[in-house]
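Every protein chain but one is kept in place in this view of the complex.
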Amino acid sequence: MKTPQALTLSRVFPANAFESDKGRGRVWSKLRRDKAGLLGLVIVTVFLLLSLGVLFGWLGQGWSIADGGRWEPMSVNHWLGTNLLGQDIFQRAVFSTRTAFEIGLAVSLLSTLLGALLGALAGWYNTKLGGNWVDGSILWLMGVLDSIPFYLFVAAVAYALQGWPWAMHVAMIVTFWTTTGRLVRAEVMRIKSRGFVLSSRAIGLPVPVILIRHVLPNTLHILLVQASMAFVAAIKTEVILSFLGLGVQDSVSWGMMLAESTQEVLAGHFNNFLTASFMLFILLLGFNLLADALQDAFDPRQASL
Amino acid sequence: MSDCIFSVRNLSVTLQTGLGLARVVDKISFSLQGGEILGLVGESGCGKSITAAALMGLVLSPQGLVTADQIKLGDKNLTQLDEASLRRVRGSEISMIFQEPLTALDPVFSVGSHLSTVIRRHRGENRRQALRSSVDMLERVGMADADRIMQSYPHQLSGGMRQRVMIAMAMACRPKVLIADEPTTALDVTTQAQVLTQLSELGQSFGTAILLITHDLGVVAQACDRALIMYCGRIVEEAPVKALFGAPTHPYTAGLLAAVPRISTGRAQRVQAIPGLVPHPAALSDGCHFANRCQRADTRCRTLIPNMRSVDGPTNSHLHACHHPLEHSCHAD
Amino acid sequence: MRIILHNIIHGLLLILGVTLISFLLMVWFGPDQTYTLIGKNATASQIMEVRHELNYDQPFMRRYLDYLVELFTLDLGASNSSGEQVNSILRRTLPVSLALMLPGFIIGNLLGIVLGLIAAFRKGTWSDRLITGLSVTGMSISFLIIIIGLQVLLSTPYGLNLFPVRGWQVEDLSSYLAYVTVPTLSLILVTLGYNTRFYRAVFIEESSREHIRTARAFGASPATLMWRHVLKNSLVPITTRIMFSIPLVVISGSLLIESYFGIPGIGKVSFDAITSGDQPILKAVVGLTAVIFVLIQIATDFIYRLVDPRIS
Amino acid sequence: MQTDSALLSVRELVVRYRVNGSRRELLTAVNGVSFDIHAGSIFGLVGESGSGKTSLAHSIMQLTLPTSGEVQFHGKNLAHMKGSDLKKMRRNIQLAFQDPLASLSPRRSIQQSLIEPLDHFRIDAPEQRRARACRALETVGLEADVLLRFPHELSGGQRQRVALARALVTEPELIIADESVSSMDVSVQARIIELILNLRQQLGIAFLFIAHDLAVIQQLADHVGVMYLGKMIEIAPADRLFRQAAHPYTRALLEAVPVPDPAHGKPVALQGEVPSALTPPAGCVFHTRCPRVEDRCRVLDPLSNQINESGEKRTSHHVKCHLWNP
Partner (left out) sequence: NGGDQSTSTEISHSVYRHSMDGAPNNLDPARSSNIYANFLVVNLYDTLYRYKYLARPYQLEPNLAENLPEISADGLTYTIRIKPDVYFIDDLAFPESKGRLVSAQDFVYSIKRHFDPQTRAQGAWLWQNRIVGLDDWKANGSDYKQEITGLRALDGRTIQIQLISPYPQLVHTLTQGFSAIVPREAVEYYGRELAIHPVGSGPYRLLSFNTAGAVMVRNSDFRQEPFSLENEGYDPASQSRYGLEHLEGLTPPFMDRIEVEFIGEDAARWNAFIAGELDFVKAPVSQFDQVLESRNPLVLKPELAENFHFQATLESGFVHTDFNMDDPRIGYHPNPETNARNKALRCAISKAFDWEKRNEIFYYGIGQVFPGIIPPVAPEFNPDQDRTSIIRDLKAARELLKSHGWTADKLPDLEIGFTSSVTERQMFEQFRSFMADIGYPRGKIHPLTFASYGDYAQAYLNREVMLMTIGWTMDYPDAENTIQLFYGPNATPGSNTANYNNEEFNRLFRDSSTMLASPARTEMYRKMNQIVIEDCVTISGISRKMILLWNRDIAMLPDRSFLGGHFFRFAGPGKANFKNRQEE
């Protein structure tokens, strides 16, 4: 018997038509066509560059110099005016970008990752009402972390990791992942009965592979939205933690600027408040646009014409 | 039965594929009369389901582009309706049975709620009546423990049961036009017979016209009045079933008929596939799409699109699109 | 029956774990109340005295066991700073916090769901952009500023002066409304951004499912699509989000709202307890939180199975 | 009885589902089914819709755990397999799901789905896996461009072929094909039939082929099993079954096959009350619809009878019907 030949294959299509794998090119090309997503990407890139500039000492280094008067208005010397101490608000805002990236990004990425993995494991092993020991232990961990007052926990971490610059990150990651974890767990409990999971089980794929390749991509919407929320939360919590003696003691951040500005707003000076809020808003907007675009780009069902 | 209640003229659908735009449905036209069952047969991937979705207005602009000169349902031209009016038409005047029932049913609603919602929406019955009608519908399509089924969720049903739930839903609307996309693939033959009977009864009692998409030529022969043969997005032959099975004129139709496996009491006879592959919709050649698989093809076939022509003269009921039609039946046996 | 037993054991383990770990943190890392309780010019022996009075000199396990006994007998002792019985503190403040937070919590989530549905349904249109933009704004504005702004706007002569600035003299519905409105609005404004953003993402995902197409084919209106099909399919993440924020609402309350609006709720009490190291209160709060988490955990796992039949 | 030579043997398999979340109400989807599949043979499984064919397939794969009974592969109980044994077994039994759209990862391209089992079982060198996937697609009549598509971008028949390609890409010893040709046009179907016969012949792959199309079964199968309401009511060598079907239900099935000839009379559906799977009728499960029902059918559950004299199990014809009760 003659086996069917792929006669048409080489004739009609250039051979390289199928080269690109994993749809990476596809994601990028979809992203490129998404104007809002591109805007988000541009915003995030600009901020990233700013923070690199700060990191390498090119930008915002004068954040702590108090050479101005109290609450100076915008001027050539101080583009966005000065704060109570006479420090330059613009410099401080720029310098804060680094803090935002360092803390916001690290915390949101890692807590989302941790939440995704542990949540997925828990959800997977929730085989019956009550779950098995994997589910049980992860739930237990979540319960413990959630029940302990945040301040108490953070104080403990601060004490235990005294002076270590990443103590703050650790404290936040360890406490933030539970929310994502619970959401992912619930989502996985739902997804795991779907046909394609069954079919990957039929092949005998190991559980981690099933979870990472087949299950977690279908929770991408939750992961992205949680990551952007963790980002905000991290930036806002950073102030509280610095107040508790954790993390970057000797630095400035948007959160710190917002905290300072509460007093200033009462006194009728809005520069600090507006600047910090605006920077946070823009970066957040960038992240959200990008996250939306990514979600679309990674979802093959959202085709574009 | 000669009133035409649904007519489609020059419907085309263009989709975005990995290889660029592909016109997966290419200027197809047909019409349906009240109570009629029209079979739509064609090679897998030739665009039947897309046609169905396009007729329902379910192909949305980012995914695909639908153009048509006319899709006329009764006195409404669906191409000119806005989404809101289209929505009122959908379900009540035209409804559809989807090909893959598991993903098509809402996983968190029970069968009962699927059915009764549709019944309440389109028949205006109250909750209790609707539940009763739902049970009735289920029994009609041969589902025994209707009580259990009513409370079951889609994932708890077998493939055939899901399919029958979809059929029941579509039938419950008593639409003017029903598009059934391979409704009986997961049914055993006895159940299939029952369902087909129900469908044709629907046509008799409510004048519903049915576009029955199927691969089973046996079903076409038994249940349909007329049939369309589709190949690569185009209709290549349209004929009353008798004529189609008796004297197919398009070589593709003939090939299909030859490939139908039949039960024999003796040793099974091998059937022959049509040689060659279906071309990719994004890379169709000019002329007749079937040309590169057709033994009768010549250069004209490769360059010139054949138009639909009438075979049997003035009655105009048997049409084909072929430059070299078969003159007489090549149907063995 | 086995499930109930299982849950009880699991819950007990959780409570044991939470109490043990948090007690450990409390004892080793938590604030030491000695120095807030001693008078001026204290001597070393007075400090020892205070430590003894606070039980700080007892061995850890001993104190922990005492804690467990207190927890299970529901006799939680008296606050170190005010001397009030912890039970009576809880009884006094919990209802207030609930009454304060619930409306905002419920409305905030409902509004978030509605806006999320609208945005998801009109994804890519201007209404979606507007909603997304506003929710990002909401997320980036600080809570304090919202509270102060609303206070000035709604409660002072600089603004509309419609509601009391602060207080909680709740006697009847109208006084309740008077006192609860501005805090509720602040709470809604603060959470709405997050809620909307979250729900929108969930709804968008759910509305790209095949069965939505079926529903449309059967003539479901946009409202039906969103409210019935998308919403019901999203109930699992919605439940998760809502249920697990309950402890935050009930137990943690909101420190800021309570202190800015002069409301004697549990938020301030527990915050003070944490920062000052008032262990009896802290122990009660931690214990209570753990119990509530256990209950919520059990409840959500049940609810999951109710709202989504595929979860077995 | 030499069960040891069987590739797959299913013994008294029972699958029960809980209905409506309650513990007590159980639905028996598969009720004591036993059969063997020998290496390189094709076992056709037909039966009423909802009679438990998919459940049987899933429980063979251990996707739903059987309530009782056992499944042996090469004489080893699947339920007890662990580690490398299990992995080998997984490689050697592949399932093509009845619902191809649901069974393909929506966010993964066809290529990823096809290569995945190759990666997992380390079949071929990594750079050759794509070519192998490509070949698998070609054998089921799809072109390579499908590789880069996503499941929702295919037609029903194409998806079904992808599912089949995925099952055979590892070249297992046994493929369970759950209604794998139902959405294909007859030409493609013919091609697939040819392919399967070829695979069987050249690679010795055995099939458990579930289908409703009896004509296809006849073309393919060496043995045919007929299920009704969870029970295997008849098993016979294919030629025997199509020549002299013993069970009234099998006969009804054969009679109801629509003939592709409009002149032929319309097939008739079975008359009588369709039984409930939750509360199956006492006695013979088919008695409510059986044209030849007798009194004992209503009370006595018929045993499985061998009705031909062949001593060899491979060619024996079993039926569960009182008519054949000596």
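Chains: A, B, C and D, in written order; residue numbering restarts at 1 for each.
As a working rule, a contact is a pair of C-beta atoms (placed from the backbone, for glycine too) under 8 Å apart; a residue touches a chain by one contact, two chains touch by 3 or more.
Source: prediction; values computed, not measured.
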*asked:* Can you list the shown chains that the omitted chain is in contact with?
replied: A, C
*Using the touch definition up top, pick the residue from C:L24, C:V152 or C:L248 that touches the left-out chain.*
C:V152
*Go through chain A and note every residue touching the omitted chain.*
64-66, 70, 84-87, 151, 155, 242-245, 249-250, 256, 259-260, 262-264, 266-268
*Go through chain C and note every residue touching the omitted chain.*
31-44, 46-47, 49-50, 52-53, 78, 81-85, 92-93, 148, 151-152, 155-158, 161, 164-168, 258-264, 268-269, 272, 275-277
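Convention: only the chains that are shown with their structure count from here on.
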*If you average the CA atoms of chain A and of chain D, how far apart do the two points sit, in angstrom?*
48
*Counting in whole Å, what is the centre-to-centre distance of chain B and chain D, each centre being its mean C-alpha position?*
27
*Please list all residues of chain D that touch 2 or more other chains.*
99, 101-102, 141, 143, 145, 148, 152-153, 191, 194
*Two or more other chains in contact with one residue: find those residues in chain A.*
4, 6, 8, 13, 17, 193-195, 299, 301-303
*Taking the complex as given, what residues does chain A use to touch chain D?*
1, 3-6, 8-9, 13, 17-18, 20-23, 194-196, 198-205, 209, 213-214, 217-218, 298-301, 303
*Inside the complex, what are the residues of chain D that reach chain B?*
17, 19-20, 27, 46-55, 98-102, 141, 143, 145, 148-149, 153-159, 161, 179, 182-191, 193-194, 212-216, 218-219, 238-239, 242-243, 252-254, 256-264, 266-270, 273-279
*Spell out the part of chain B that touches chain D in their complex, as residue ranges.*
17-19, 41-50, 99-100, 102-103, 142-145, 148, 151-152, 156-161, 163-164, 181-182, 185-194, 197, 215-223, 241-242, 245-246, 255-257, 259-268, 270-274, 277, 280, 282
